[in-house]
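Structure incoming, see below.
Note that one protein chain is taken out, while the other chains of the complex remain in position.
The first chain written gets the first letter, and so on, giving A, B and C; residue counts start at 1 in each chain.
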Amino acid sequence: MVGTDQIAAAQAALQQQTIELPSWAFGNSGTRFKVFAQAGVPRDPFEKIADAAQVHRYTGVAPRVSLHIPWDLVDDFGALARHAEDQGVRIGMINSNVFQDDDFMLGSLAHPDPRVRAKAVDHHKQCIDVMRATGSKDLKIWLSDGLNYPGQDSIRARQDRIAEALAEIYAALDDDQHLVLEYKFFEPAFYVTDVPDWGTSLLHVMALGDRAKVVLDTGHHAPGTNIEFVVAQLLRQGRLGAFDFNSRFYADDDLMVGAADPFQLFRIMHEIVSAGAHAPDSGVNFMLDQCHNIEPKIPAQIRSVMNVQEATAKALLVDAEALAAAQRGGDVLGAHAVLMDAYDTDVRPLVAQVREQMGLEPNPVAAYAASGYAEKIVSERVGGAQAGWGA
Amino acid sequence: MVGTDQIAAAQAALQQQTIELPSWAFGNSGTRFKVFAQAGVPRDPFEKIADAAQVHRYTGVAPRVSLHIPWDLVDDFGALARHAEDQGVRIGMINSNVFQDDDFMLGSLAHPDPRVRAKAVDHHKQCIDVMRATGSKDLKIWLSDGLNYPGQDSIRARQDRIAEALAEIYAALDDDQHLVLEYKFFEPAFYVTDVPDWGTSLLHVMALGDRAKVVLDTGHHAPGTNIEFVVAQLLRQGRLGAFDFNSRFYADDDLMVGAADPFQLFRIMHEIVSAGAHAPDSGVNFMLDQCHNIEPKIPAQIRSVMNVQEATAKALLVDAEALAAAQRGGDVLGAHAVLMDAYDTDVRPLVAQVREQMGLEPNPVAAYAASGYAEKIVSERVGGAQAGWGA
Amino acid sequence: MVGTDQIAAAQAALQQQTIELPSWAFGNSGTRFKVFAQAGVPRDPFEKIADAAQVHRYTGVAPRVSLHIPWDLVDDFGALARHAEDQGVRIGMINSNVFQDDDFMLGSLAHPDPRVRAKAVDHHKQCIDVMRATGSKDLKIWLSDGLNYPGQDSIRARQDRIAEALAEIYAALDDDQHLVLEYKFFEPAFYVTDVPDWGTSLLHVMALGDRAKVVLDTGHHAPGTNIEFVVAQLLRQGRLGAFDFNSRFYADDDLMVGAADPFQLFRIMHEIVSAGAHAPDSGVNFMLDQCHNIEPKIPAQIRSVMNVQEATAKALLVDAEALAAAQRGGDVLGAHAVLMDAYDTDVRPLVAQVREQMGLEPNPVAAYAASGYAEKIVSERVGGAQAGWGA
Partner (left out) sequence: MVGTDQIAAAQAALQQQTIELPSWAFGNSGTRFKVFAQAGVPRDPFEKIADAAQVHRYTGVAPRVSLHIPWDLVDDFGALARHAEDQGVRIGMINSNVFQDDDFMLGSLAHPDPRVRAKAVDHHKQCIDVMRATGSKDLKIWLSDGLNYPGQDSIRARQDRIAEALAEIYAALDDDQHLVLEYKFFEPAFYVTDVPDWGTSLLHVMALGDRAKVVLDTGHHAPGTNIEFVVAQLLRQGRLGAFDFNSRFYADDDLMVGAADPFQLFRIMHEIVSAGAHAPDSGVNFMLDQCHNIEPKIPAQIRSVMNVQEATAKALLVDAEALAAAQRGGDVLGAHAVLMDAYDTDVRPLVAQVREQMGLEPNPVAAYAASGYAEKIVSERVGGAQAGWGA
């Protein structure tokens, strides 16, 4: 059984845990078939940050907001950073976007045309400027580069071009700035994705230097991939830089984290907790990267933060000593049972208590619903263009 | 070896084969991340039909164009049908669209709200009116209905609602009109798709009556599904109504048919040819259902038609007698070798000869390129809004 | 919150629930690479039943044992049935085996050679004799028939042969006997599986008659298949005859049920409970079909039974009224939350109480471990050949 000491330690760890929110989760999103608009959705980056701050207000563990450039371009990033501080949050990672300009139809950093590659590199330098203006220390790169048809371009030449372009971007960083490179199995390209797996991402960041690391997004793997294994591998190399939470049934569904396979989320958090990577000083930036296509966005983000907390709480309750003993002894069922004991525990009361310890309401969903904020933004945000993936 | 009689018979069959084109393949399309616009793309249904007619002009086997309602709504469908005839083609199947109206965010025929279901049924009645106005005899239904989250709605109740709504639509058909129901493994819904597999579609059409059949789209299956097996099953039940060609590496990529796995396409055509279902009177409507996101649309359709022809030609060259003998004798390698002999044959000269027999240029890609049509539409189609998935 | 009435009702239902055990789970099993032998494993069907009875002794809900013919062939089936009764259990379904005789290398009911098909039909008649001798009422058929290479045999002719052979087997059944037909996505054949999906199985049993139904095995689907959807479909058709529990990460892993994806198991049980199909008179036979390759077999079966009980308990705790209201109202997050509330509950105390209500120890794993049975069989079962998949 779990002792009171372990519970207290778990609660202390949960108070320290932070989860970054993506500004784009508060805008409209959808599939290639349709983007359904929701009432009250933000019309500019300031409103997105205001919505993100609501999530932090009720959960207490979501103090940072990732920006996406150019979606979050503003004239005065200093003002945006101050606005965030006024709302009780701050700017997190800066995400580049090299997939929506017409020039990038056949790629960005991997494009056969040097002019297009230079343009894509320049965009990243602009992102670095935004980092300087907002105090962000992390540049996050996801490349949609790839091929739709066999023969369309040289698989190998594209790797060389990416390596060269990344080196130029890395060189433009300040000494206290970092670069993280995301990988994704497929989409939007169909035949080849130029950075499709953790191995490719890792080779590129190892070639860059110590301030370059890998981003693991839970939705970016082939069917059947053991994600906790990848987590373990990247931690073992000291190269897990950031973690994008979401969940999926089939492709990169970007559903709320924990909604599709809560046991997988627990196994991932067990791997992270086992390595101490949940600690604030681990250098791993945990964030949500989700789309709320049919559900209200602020409550969906609140629920997602809670899901991560609950999975972390269960991982913190694993009896590590009993587990190690059973593993050493080759006791397959015994070791499995130790893990499942933690998973089967209902940790909702424990996490509610953490919130009370932090001076928050125990039930963030109810507290947000009671606040009237949802109604307020619906009535106030009239006119203007709602934010979305293309705006 | 293949005798001259078999070659002559194959060529006769290839002259009879027809492949329907989708109007929407000529408009802009893309992924959830970006729709890249192409110069010269049609701005209305008349221009789409003009482009489709180009494909027929150079291949000689693509005489029909499927419409998508409301994308192809016009004031005067009689005029559109006459325009098609002027261009040497005619209107094919009418495709309904119940996935882009805001009311359909949580479903159409399966929606929990009876008002929304009635609206979706009404849309299909409107499509039947278009059929009457254009002379089309086939209503094609693909439902995007589904769920993103466990618990969101009752899986079973949704089947009942779909059955009830389909019955109402079927009852609205004229006696010489048909209904075909498409299935799709996933997308745009992530957790449940309400008509996800051939079994579900088949049960629904069997409940409707003899004029209801199943649509098989090659991109709408789980990874690893044996599509030729499904073809055989549906033909055995007499319920294969239509066939959507395209190709895929991962999801429903909608790439050019034959581009991802030409051997699979050959195996499918072998199954079809074995059952005589390639014949014009088989009742199976073969069409393309593709998106040309990064490649020019008219040449991509021409190439796709050629790919189907070549796969069909190879299937027609299979030595059926030798195959059956080896199969009966349990000669695994021998039977496989008979099939591969046909597949390994270079049938491009044979198909080029078919075109010459039909009074066409042997190389449709080159003939189209030489025609100047591509340059003409780029210069002429200035102003107006290009057609796309949302227009 | 869950009221005491609902808890009492759930506990009553859990007392009624039964789970059939497979005799073969107590023998040695493995992969194509190696079967690792375990000490104390049964050497004949009598010992297998003795072991199965241990699982029932400590769980109270596993009163039947499936036999596999010829693995469980004995001279006197009456004696075997009496032995079962002496141990407190009885004989359940009879499983045929047409995949291990050399004659079946290229198929059984689908084989091109009529002599082999007749032999396979005869084997099923022998199984029906075993049913008569043991009082079993259910014949369970899983066909390994399929093809490894394209062209090897006619996909369609094989369907016709299977249909004909099944009709002959069905005709041999007594009026109070049933036939259930299993489907499986792949393995042991690689290219075609002749009964690969629920649609194929359903078409065959519909052609046979009312006493023929489908078997759903949770490990027999393509990656990403929504199994609760298939459950709902088969229940809607009144054709879900039996349910094989196990779990999988990649292929048909046959791991302990609930070990790989406990949330999926809960969703499946929710679908079953929603339709009342967990009730003893529902006509659905729930059983385990697992292999314990590296873990001790009796405790693994006990753990599996517990996992099914816990998933069922959670499904019974779903607030059906609140769920339906949220679903009707299109409240995506609310409906999802109702389902998750039940899943997040720790039901282990509730199920332990059920055991106490039934006069059993609350912890079956501990009770079995304390019994000394494991040590006893290791010391007593010396000499003889251990049972396995081939014996």
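The working rule: a contact is a pair of C-beta atoms (placed from the backbone, for glycine too) under 8 Å apart; a residue touches a chain by one contact, two chains touch by 3 or more.
Only a predicted model underlies this, so the values are computations on that prediction, with no experimental measurement involved.
Displayed chains that the missing chain touches over the full complex: A, B, C (touch as defined at the top). Checked against the hidden chain, the listed residues C:D5, C:D75, C:D102 or C:D176 yield one contact partner: C:D102. Note on the undisplayed chain: of the listed residues A:G3, A:G330, A:G359 or A:G383, the one touching it is A:G330. Checked against the full complex, the one of A:V35, A:I128 or A:V338 touching the unshown chain is A:V338. Counting the whole complex, the residues of chain B in touch with the unshown chain are 223-224, 226, 249-250, 259, 261-264, 294-296, 299-300, 303, 310, 332-333, 336-337, 343-346, 348, 365. Remark: the residues of chain C touching the chain excluded from display are 29-34, 36-37, 99-100, 102, 105-106, 144, 148-150, 185-188, 190-191, 223, 248-251, 253, 255-256, 259-260, 293-295, 389-390. Chain A meets the missing chain through residues 106, 112-113, 148-156, 159-160, 185-186, 191-193, 196-200, 202-203, 221-226, 228-229, 232-233, 235-237, 263, 267, 271, 274-275, 323-324, 327-330, 332-333, 335-340.
Rule of thumb we're sticking to: only the chains that are shown with their structure count from here on.
For the copy pair chain B and chain C, the superposing rotation over Cα atoms measures out at 180 degrees to the nearest 5. Shared residue numbers account for over half of those found at the interface formed by chain A and chain C, and the copies are therefore classed as meeting with the same residues.
Distance between chain centres (mean CA atoms), chain A to chain C: 40 Å.
For chain C, residues that reach two or more other chains under the stated contact definition are 223-224, 226, 263, 332-333, 336-337.
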